[in-house]
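The structure appears below as C-alpha coordinates.
Complex shown without one protein chain; remaining protein chains in place.
Then we have chain A:
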Amino acid sequence: MADRSDLVLDVKNLKTVFFTNSGLFKAVDDLSFTVKRGETLAIVGESGCGKSVTALSLMRLVPDPPGRIVDGSVLLEGTDLLALNETEMRKIRGNRISMIFQEPMTSLNPVIRIGDQIIEAVRLHRNLSSREAKDIAVEMLRLVRIPEPARRAKEYPHQLSGGMRQRAMIAMALACRPALLIADEPTTALDVTIQAQILALILDLQKELGTGLVLITHDLGVVAQAAQRVIVMYAGRKVEEAGVEALFAAPRHPYTRGLMASIPAVPAPGVAAPARLNEIPGTVPSLVRLPKGCAFAPRCPLAVKRCEAEYPPLTDWGGGHLAACWRAADVAEVA
(Lines give C-alpha, C1' and ligand atoms only; values in the text may rest on other atoms or scores of the structure.)
Protein backbone atom coordinates (compact mmCIF):
# COMPACT_ATOMS: atom_id res chain seq x y z
CA MET A 1 0.00 0.00 0.00
CA ALA A 2 1.17 3.54 -0.66
CA ASP A 3 2.27 5.82 2.14
CA ARG A 4 -0.70 6.29 4.43
CA SER A 5 0.77 9.08 6.50
CA ASP A 6 -0.50 11.75 4.13
CA LEU A 7 -4.04 10.38 4.24
CA VAL A 8 -6.44 13.00 5.52
CA LEU A 9 -9.56 10.93 5.23
CA ASP A 10 -10.04 7.19 5.26
CA VAL A 11 -13.64 6.03 4.90
CA LYS A 12 -14.37 2.33 5.28
CA ASN A 13 -17.60 0.47 4.57
CA LEU A 14 -19.82 3.44 5.31
CA LYS A 15 -23.49 2.57 5.41
CA THR A 16 -26.24 5.14 6.00
CA VAL A 17 -29.88 4.12 6.02
CA PHE A 18 -33.19 5.97 6.09
CA PHE A 19 -36.40 4.78 7.71
CA THR A 20 -39.28 6.32 5.75
CA ASN A 21 -42.98 5.73 5.21
CA SER A 22 -42.26 3.86 2.01
CA GLY A 23 -39.74 1.61 3.76
CA LEU A 24 -36.14 1.30 4.83
CA PHE A 25 -33.42 1.97 2.31
CA LYS A 26 -29.66 2.27 2.15
CA ALA A 27 -28.86 5.74 0.84
CA VAL A 28 -25.13 4.92 1.10
CA ASP A 29 -24.09 1.31 1.01
CA ASP A 30 -20.65 -0.10 1.80
CA LEU A 31 -18.74 2.95 0.61
CA SER A 32 -14.96 3.13 1.07
CA PHE A 33 -12.51 5.75 -0.14
CA THR A 34 -9.56 7.85 0.89
CA VAL A 35 -8.43 11.45 0.37
CA LYS A 36 -4.82 12.61 0.64
CA ARG A 37 -3.52 16.01 1.69
CA GLY A 38 -4.07 18.49 -1.10
CA GLU A 39 -5.94 15.96 -3.22
CA THR A 40 -9.28 16.49 -4.94
CA LEU A 41 -11.62 13.55 -5.02
CA ALA A 42 -14.79 14.05 -7.04
CA ILE A 43 -17.96 12.13 -6.30
CA VAL A 44 -20.23 12.09 -9.32
CA GLY A 45 -23.60 10.55 -10.04
CA GLU A 46 -27.21 11.39 -10.74
CA SER A 47 -29.80 12.81 -8.41
CA GLY A 48 -30.51 10.62 -5.41
CA CYS A 49 -27.47 8.36 -5.75
CA GLY A 50 -26.26 9.27 -2.27
CA LYS A 51 -23.68 12.02 -2.83
CA SER A 52 -25.10 14.46 -0.30
CA VAL A 53 -25.89 11.76 2.24
CA THR A 54 -22.23 10.70 1.98
CA ALA A 55 -21.16 14.29 2.68
CA LEU A 56 -23.58 14.63 5.60
CA SER A 57 -22.37 11.30 6.99
CA LEU A 58 -18.75 12.52 7.00
CA MET A 59 -19.88 15.68 8.81
CA ARG A 60 -22.08 13.64 11.18
CA LEU A 61 -25.02 15.77 10.09
CA VAL A 62 -27.39 13.07 8.83
CA PRO A 63 -30.83 13.98 10.20
CA ASP A 64 -31.79 11.32 12.78
CA PRO A 65 -34.61 10.42 12.45
CA PRO A 66 -35.16 9.44 9.67
CA GLY A 67 -31.52 8.67 8.86
CA ARG A 68 -28.77 6.80 10.66
CA ILE A 69 -25.20 5.74 9.99
CA VAL A 70 -25.31 2.03 10.78
CA ASP A 71 -21.90 0.78 9.79
CA GLY A 72 -18.35 1.71 8.86
CA SER A 73 -15.68 4.13 10.01
CA VAL A 74 -14.66 7.63 8.98
CA LEU A 75 -11.05 8.31 9.95
CA LEU A 76 -10.14 11.98 9.78
CA GLU A 77 -6.45 12.44 10.46
CA GLY A 78 -6.56 9.11 12.27
CA THR A 79 -9.60 9.84 14.47
CA ASP A 80 -12.79 7.86 13.86
CA LEU A 81 -15.49 10.51 13.65
CA LEU A 82 -18.21 7.91 14.00
CA ALA A 83 -16.93 7.02 17.46
CA LEU A 84 -17.11 10.58 18.80
CA ASN A 85 -19.94 12.00 20.87
CA GLU A 86 -21.63 15.22 19.71
CA THR A 87 -19.53 17.47 21.99
CA GLU A 88 -16.31 16.03 20.63
CA MET A 89 -17.63 16.22 17.07
CA ARG A 90 -18.44 19.91 17.49
CA LYS A 91 -14.79 20.61 18.20
CA ILE A 92 -13.85 19.05 14.87
CA ARG A 93 -16.68 20.25 12.64
CA GLY A 94 -15.87 23.62 11.10
CA ASN A 95 -12.33 23.19 12.39
CA ARG A 96 -10.65 20.09 10.93
CA ILE A 97 -13.51 19.27 8.52
CA SER A 98 -15.73 21.87 6.84
CA MET A 99 -18.43 21.87 4.25
CA ILE A 100 -19.73 24.29 1.67
CA PHE A 101 -23.16 23.90 0.15
CA GLN A 102 -24.88 24.66 -3.13
CA GLU A 103 -26.99 27.30 -1.45
CA PRO A 104 -24.80 29.64 0.65
CA MET A 105 -27.72 30.67 2.84
CA THR A 106 -27.74 27.14 4.33
CA SER A 107 -24.65 28.07 6.29
CA LEU A 108 -24.82 31.87 6.49
CA ASN A 109 -26.97 33.48 9.15
CA PRO A 110 -29.04 36.23 7.47
CA VAL A 111 -29.11 38.52 10.52
CA ILE A 112 -25.40 38.50 11.38
CA ARG A 113 -22.78 40.52 9.54
CA ILE A 114 -20.46 38.46 7.32
CA GLY A 115 -17.36 39.40 9.29
CA ASP A 116 -18.93 38.55 12.64
CA GLN A 117 -19.95 35.13 11.37
CA ILE A 118 -16.37 34.33 10.46
CA ILE A 119 -15.10 35.73 13.76
CA GLU A 120 -17.58 33.55 15.62
CA ALA A 121 -16.52 30.46 13.67
CA VAL A 122 -12.85 31.10 14.38
CA ARG A 123 -13.26 31.88 18.08
CA LEU A 124 -15.31 28.74 18.58
CA HIS A 125 -12.22 26.69 17.84
CA ARG A 126 -9.32 28.93 18.68
CA ASN A 127 -8.38 30.95 21.69
CA LEU A 128 -8.04 34.36 20.07
CA SER A 129 -8.75 37.92 21.10
CA SER A 130 -11.59 39.57 19.20
CA ARG A 131 -9.00 41.82 17.55
CA GLU A 132 -7.02 38.81 16.26
CA ALA A 133 -10.18 37.04 15.11
CA LYS A 134 -11.31 40.15 13.28
CA ASP A 135 -7.99 40.35 11.44
CA ILE A 136 -8.37 36.72 10.40
CA ALA A 137 -11.91 37.37 9.15
CA VAL A 138 -10.82 40.26 6.94
CA GLU A 139 -7.82 38.27 5.78
CA MET A 140 -10.10 35.35 4.80
CA LEU A 141 -12.39 37.66 2.83
CA ARG A 142 -9.32 39.00 1.05
CA LEU A 143 -8.17 35.44 0.38
CA VAL A 144 -11.46 34.62 -1.38
CA ARG A 145 -10.98 37.81 -3.42
CA ILE A 146 -13.85 39.84 -2.12
CA PRO A 147 -13.03 43.44 -3.03
CA GLU A 148 -12.78 45.90 -0.11
CA PRO A 149 -12.85 43.08 2.49
CA ALA A 150 -12.87 45.34 5.54
CA ARG A 151 -15.99 47.13 4.33
CA ARG A 152 -17.71 43.95 3.13
CA ALA A 153 -17.11 42.31 6.52
CA LYS A 154 -19.62 44.77 7.96
CA GLU A 155 -22.36 43.81 5.50
CA TYR A 156 -25.19 41.33 5.87
CA PRO A 157 -25.49 38.31 3.55
CA HIS A 158 -28.42 39.78 1.60
CA GLN A 159 -26.27 42.76 0.61
CA LEU A 160 -23.96 40.48 -1.35
CA SER A 161 -24.54 38.99 -4.79
CA GLY A 162 -24.86 35.21 -5.17
CA GLY A 163 -21.24 34.82 -6.21
CA MET A 164 -20.02 37.02 -3.33
CA ARG A 165 -22.07 35.05 -0.84
CA GLN A 166 -20.54 31.85 -2.10
CA ARG A 167 -17.11 33.41 -1.57
CA ALA A 168 -18.06 34.45 1.97
CA MET A 169 -19.18 30.91 2.75
CA ILE A 170 -15.88 29.56 1.43
CA ALA A 171 -14.02 32.09 3.59
CA MET A 172 -15.90 30.86 6.64
CA ALA A 173 -15.36 27.20 5.83
CA LEU A 174 -11.62 27.70 5.40
CA ALA A 175 -11.08 30.13 8.28
CA CYS A 176 -9.74 27.43 10.61
CA ARG A 177 -7.63 25.85 7.88
CA PRO A 178 -9.42 22.48 7.92
CA ALA A 179 -7.65 19.33 6.81
CA LEU A 180 -10.65 18.38 4.71
CA LEU A 181 -13.16 20.48 2.82
CA ILE A 182 -16.35 18.97 1.45
CA ALA A 183 -17.97 20.96 -1.34
CA ASP A 184 -21.47 19.76 -2.29
CA GLU A 185 -22.36 21.17 -5.72
CA PRO A 186 -20.65 24.46 -4.81
CA THR A 187 -21.23 26.09 -8.19
CA THR A 188 -24.45 24.52 -9.45
CA ALA A 189 -26.70 27.43 -8.51
CA LEU A 190 -24.41 30.04 -10.05
CA ASP A 191 -24.19 31.53 -13.52
CA VAL A 192 -21.63 30.02 -15.88
CA THR A 193 -19.09 32.83 -15.71
CA ILE A 194 -19.39 33.01 -11.91
CA GLN A 195 -19.22 29.22 -11.69
CA ALA A 196 -15.85 29.24 -13.38
CA GLN A 197 -14.57 31.96 -11.04
CA ILE A 198 -15.68 30.11 -7.89
CA LEU A 199 -14.35 26.75 -9.03
CA ALA A 200 -11.00 28.29 -9.90
CA LEU A 201 -10.97 29.98 -6.50
CA ILE A 202 -11.67 26.77 -4.57
CA LEU A 203 -8.89 24.95 -6.44
CA ASP A 204 -6.39 27.78 -5.91
CA LEU A 205 -7.08 27.97 -2.18
CA GLN A 206 -6.95 24.22 -1.82
CA LYS A 207 -3.52 24.18 -3.42
CA GLU A 208 -2.36 27.09 -1.29
CA LEU A 209 -3.59 25.60 1.99
CA GLY A 210 -2.96 21.92 1.21
CA THR A 211 -6.55 21.01 2.05
CA GLY A 212 -8.00 17.67 1.03
CA LEU A 213 -11.13 18.26 -1.06
CA VAL A 214 -14.19 16.11 -1.62
CA LEU A 215 -15.98 17.72 -4.55
CA ILE A 216 -19.53 16.55 -5.12
CA THR A 217 -21.01 17.29 -8.51
CA HIS A 218 -23.20 15.89 -11.24
CA ASP A 219 -21.22 17.81 -13.88
CA LEU A 220 -18.61 15.70 -15.66
CA GLY A 221 -17.01 18.89 -16.99
CA VAL A 222 -16.32 20.04 -13.44
CA VAL A 223 -14.96 16.59 -12.60
CA ALA A 224 -12.59 16.60 -15.57
CA GLN A 225 -11.28 20.08 -14.82
CA ALA A 226 -10.96 19.82 -11.05
CA ALA A 227 -10.41 16.29 -9.77
CA GLN A 228 -7.42 14.00 -9.51
CA ARG A 229 -9.52 10.99 -8.59
CA VAL A 230 -13.17 10.21 -9.18
CA ILE A 231 -15.81 8.01 -7.60
CA VAL A 232 -18.92 7.24 -9.64
CA MET A 233 -21.97 6.38 -7.54
CA TYR A 234 -25.16 4.66 -8.59
CA ALA A 235 -28.08 3.90 -6.25
CA GLY A 236 -26.03 4.38 -3.08
CA ARG A 237 -23.00 2.38 -4.16
CA LYS A 238 -19.60 3.12 -5.61
CA VAL A 239 -19.66 1.49 -9.03
CA GLU A 240 -16.34 2.85 -10.28
CA GLU A 241 -13.25 4.64 -9.02
CA ALA A 242 -10.22 5.79 -10.97
CA GLY A 243 -7.73 8.52 -11.62
CA VAL A 244 -9.45 11.22 -13.65
CA GLU A 245 -7.48 10.61 -16.85
CA ALA A 246 -7.95 6.85 -16.73
CA LEU A 247 -11.65 7.27 -16.07
CA PHE A 248 -12.28 9.56 -19.02
CA ALA A 249 -9.95 7.63 -21.34
CA ALA A 250 -11.44 4.21 -20.63
CA PRO A 251 -14.39 3.98 -18.28
CA ARG A 252 -14.88 0.43 -17.03
CA HIS A 253 -18.48 0.55 -15.88
CA PRO A 254 -21.27 0.68 -18.47
CA TYR A 255 -23.03 3.34 -16.39
CA THR A 256 -20.00 5.64 -16.45
CA ARG A 257 -19.64 5.01 -20.14
CA GLY A 258 -23.30 5.79 -20.73
CA LEU A 259 -23.10 9.01 -18.72
CA MET A 260 -20.11 10.22 -20.67
CA ALA A 261 -21.78 9.57 -23.99
CA SER A 262 -25.01 11.26 -22.95
CA ILE A 263 -23.60 14.73 -22.26
CA PRO A 264 -23.68 17.19 -25.13
CA ALA A 265 -20.43 19.04 -25.81
CA VAL A 266 -19.75 22.56 -26.99
CA PRO A 267 -18.54 22.21 -30.60
CA ALA A 268 -14.76 22.32 -30.86
CA PRO A 269 -12.79 23.07 -34.03
CA GLY A 270 -12.24 19.94 -36.07
CA VAL A 271 -14.59 17.79 -34.02
CA ALA A 272 -17.81 16.71 -35.66
CA ALA A 273 -20.71 16.81 -33.23
CA PRO A 274 -22.76 13.64 -33.00
CA ALA A 275 -26.27 14.04 -34.34
CA ARG A 276 -27.79 12.10 -31.48
CA LEU A 277 -26.85 11.84 -27.86
CA ASN A 278 -26.50 8.46 -26.28
CA GLU A 279 -29.46 7.67 -24.09
CA ILE A 280 -29.42 5.53 -21.01
CA PRO A 281 -32.85 3.95 -21.27
CA GLY A 282 -35.22 3.88 -18.32
CA THR A 283 -34.80 5.63 -15.01
CA VAL A 284 -32.91 5.28 -11.76
CA PRO A 285 -34.51 2.52 -9.63
CA SER A 286 -36.21 3.32 -6.35
CA LEU A 287 -33.84 2.69 -3.44
CA VAL A 288 -36.66 1.01 -1.55
CA ARG A 289 -37.03 -1.64 -4.22
CA LEU A 290 -33.54 -2.27 -5.53
CA PRO A 291 -33.01 -5.30 -7.73
CA LYS A 292 -31.19 -8.22 -6.15
CA GLY A 293 -28.12 -8.07 -8.36
CA CYS A 294 -26.52 -5.03 -9.99
CA ALA A 295 -28.78 -1.98 -9.60
CA PHE A 296 -27.86 -0.79 -13.09
CA ALA A 297 -28.67 -4.11 -14.80
CA PRO A 298 -32.23 -3.17 -15.85
CA ARG A 299 -30.81 -0.22 -17.86
CA CYS A 300 -27.57 -1.84 -18.97
CA PRO A 301 -26.97 -2.78 -22.61
CA LEU A 302 -24.44 -5.43 -21.53
CA ALA A 303 -26.45 -7.08 -18.78
CA VAL A 304 -26.49 -10.88 -18.67
CA LYS A 305 -28.34 -13.33 -16.41
CA ARG A 306 -25.66 -13.17 -13.73
CA CYS A 307 -26.01 -9.38 -13.38
CA GLU A 308 -29.59 -9.79 -12.25
CA ALA A 309 -28.77 -12.49 -9.75
CA GLU A 310 -25.53 -11.41 -8.05
CA TYR A 311 -24.11 -8.04 -7.09
CA PRO A 312 -20.70 -7.69 -8.77
CA PRO A 313 -17.73 -7.09 -6.43
CA LEU A 314 -15.50 -4.02 -6.85
CA THR A 315 -12.52 -5.31 -8.78
CA ASP A 316 -9.19 -3.62 -9.39
CA TRP A 317 -8.50 -3.51 -13.14
CA GLY A 318 -4.99 -2.21 -12.60
CA GLY A 319 -3.48 0.94 -11.13
CA GLY A 320 -6.30 1.41 -8.65
CA HIS A 321 -9.00 1.55 -11.35
CA LEU A 322 -11.94 -0.11 -9.61
CA ALA A 323 -15.21 -1.16 -11.17
CA ALA A 324 -18.14 -3.21 -9.91
CA CYS A 325 -19.34 -4.92 -13.08
CA TRP A 326 -19.45 -8.52 -14.27
CA ARG A 327 -18.89 -7.31 -17.81
CA ALA A 328 -16.16 -4.73 -17.08
CA ALA A 329 -13.68 -6.62 -19.25
CA ASP A 330 -16.00 -6.21 -22.25
CA VAL A 331 -17.01 -2.59 -21.70
CA ALA A 332 -14.10 -1.16 -23.65
CA GLU A 333 -15.00 -3.18 -26.73
CA VAL A 334 -18.61 -2.03 -26.98
CA ALA A 335 -18.76 1.46 -28.44
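We take it that contacts are C-beta pairs under 8 Å (C-beta built on N, C-alpha and C of every residue); 3 or more make two chains touch, one makes a residue touch a chain; residues count from 1.
Rule of thumb we're sticking to: contacts and distances are computed from a predicted model.
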**Asked** What name does the UniProt record list for the absent chain among "M20/M25/M40 family metallo-hydrolase", "Multicopper oxidase CueO", "Acyl dehydratase" or "Dipeptide ABC transporter ATP-binding protein"?
**Response** "Dipeptide ABC transporter ATP-binding protein"
**Message:** Using the touch definition from the top, which of A:34, A:73 or A:225 touches the missing chain?
**Reply:** A:225
**Item:** Option touching the unshown chain, where A:54, A:117, A:195 or A:211 are the choices
**Value:** A:195
**Message:** I'm checking contacts with the chain that's been left out. Which of A:67, A:94, A:115 or A:258 qualifies?
**Reply:** A:258
**Fill in**
On chain A, the omitted chain is touched by residues 46-47, 161-164, 191-197, 199-200, 218-226, 244-245, 248, 258-260, 262-269, 273, 275-281, 283-284
